[in-house]
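Yeah, one chain of the complex is gone here, protein chain that is, but the others are all in their spots.
Per-chain numbering from 1; labels A, B and C assigned in written order.
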Amino acid sequence: MIVKETNIRVPYGHTDQMGFVYYGNYPLYYEIGRTESLRSMATSYKALEDDNILMPVIDMNIKYVKPARYDDLLTIRTIVKELPSTRMKFFYEIYNQSVELLNLGETTLIFLSQERNRPVRCPDWMLDIFKKEMVKA
Amino acid sequence: MIVKETNIRVPYGHTDQMGFVYYGNYPLYYEIGRTESLRSMATSYKALEDDNILMPVIDMNIKYVKPARYDDLLTIRTIVKELPSTRMKFFYEIYNQSVELLNLGETTLIFLSQERNRPVRCPDWMLDIFKKEMVKA
Amino acid sequence: MIVKETNIRVPYGHTDQMGFVYYGNYPLYYEIGRTESLRSMATSYKALEDDNILMPVIDMNIKYVKPARYDDLLTIRTIVKELPSTRMKFFYEIYNQSVELLNLGETTLIFLSQERNRPVRCPDWMLDIFKKEMVKA
Partner (left out) sequence: MIVKETNIRVPYGHTDQMGFVYYGNYPLYYEIGRTESLRSMATSYKALEDDNILMPVIDMNIKYVKPARYDDLLTIRTIVKELPSTRMKFFYEIYNQSVELLNLGETTLIFLSQERNRPVRCPDWMLDIFKKEMVKA
């Protein structure tokens, strides 16, 4: 299991008139979690795109446990439980500065060849990175 | 079953560099679907807030079937299958101008008393509206 | 002078915890105004992109006169005062359902050849459209 953490400060623009983070902003937080977890493994989503592979999200589930608020310093825990094949799952837990669990999510992404416009397997160089991280963990 | 349709034109600002609608914009489309379905029943989410009741989303599931693109004229079908109690479920289907199914979603919302800050039942005046619509359908 | 109007209903997701539309959403409203004004002249921004011309915004000024609120039905008036050359200016006025002026804006866009990655003149076919509209007005 690979677990990576990153932080985001809630800007005013993410709140709504309930005074909470608008429910539609969490997918962005998950994207930031995914991106930074890849970066912490010395690779990046950008490197994949440079390899002409896109990773669109094909499904997402979210549980809104407690509201996040303006200026909260959120911790996004991004979790990979299984090695990717043609698909890859990420799980997310979002906590506030008081370590209260606010949000739980999961997304499934596919590897899409931009040239052939169809799904492909996770490229070997990326699979190797995940294998090494799994061993470390 | 209550089924309502509304349209939204995809603005440039909702696309990302894949050339598709960013996956984090669909919750906004669902919100517009919910809001307009209530309006078409001669009520509104705003009327609920005036009654000091908020309706936060507590969970959401999304299936991304095909990408929506810039300038697509989307049809959001918002579906209510059961009368609300303390919770209310909405289902969504999003189609493009070629009637291709692009996206499937569901959200669960609760009725939250703003004064007491705790869940309450759907107010009777709103329940009556849904009952009448269910009979019509 | 060409004046075109389009409407947008303010979604919950565009409000912030002040209870107003977040100031960062107006550029999106301007974009919708521009797009729909082109569409009402039987052309589109998409047609330009199909011609490999992009129109990035190079400057923008906004005056926030009064706040827009959730569920307001906004009217965006998009105004073209001069024929485009290598640049094109759009002016915007946003009103609510009580015809109160809420917001004033202007943007300057350039025509950018995607192939040559440099500014070009407004293509003749689009210039002709604007000329005809100017005469009509």
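The working rule: a residue touches a chain if its C-beta (ideal position, glycine included) is under 8 Å from a C-beta of that chain, and two chains touch if they have at least 3 such contacts.
Treat the numbers as computed from the prediction; the structure is a model and nothing was measured.
Enquirer: So which of C:V3, C:M41 or C:M60 would be touching the chain we can't see?
Expert: Here the residue in touch with the unshown chain is C:M60.
Enquirer: Could I get the residues of subunit C that touch the absent chain, sorted low to high?
Expert: So the residues of subunit C touching the missing chain come out as 18, 20, 23-28, 31, 54, 56-64, 67.
Enquirer: Spell out the interface residues on subunit A facing the chain that's missing from view.
Expert: 9, 11-13, 27-28, 31-32, 35-36, 44-46, 70-71
Enquirer: Which subunit B residues would touch the chain omitted from the figure, given the whole complex?
Expert: Against the left-out chain, subunit B lists 12-13, 15-19, 22, 24, 70.
Just so we're on the same page, only the chains that are shown with their structure count from here on.
Enquirer: Taking all residue numbers at the subunit A to subunit C contact, is the shared part over half or under half, that is, same or different?
Expert: same
Enquirer: So, what's the distance in Å between the C-alpha centres of subunit B and subunit A?
Expert: 25
Enquirer: Whole-Å distance, subunit A centre to subunit C centre, using C-alpha means?
Expert: 34
Enquirer: Touching at least two other chains at once: which residues of subunit A meet that condition?
Expert: Within subunit A, the residues that touch at least two other chains are 18, 24.
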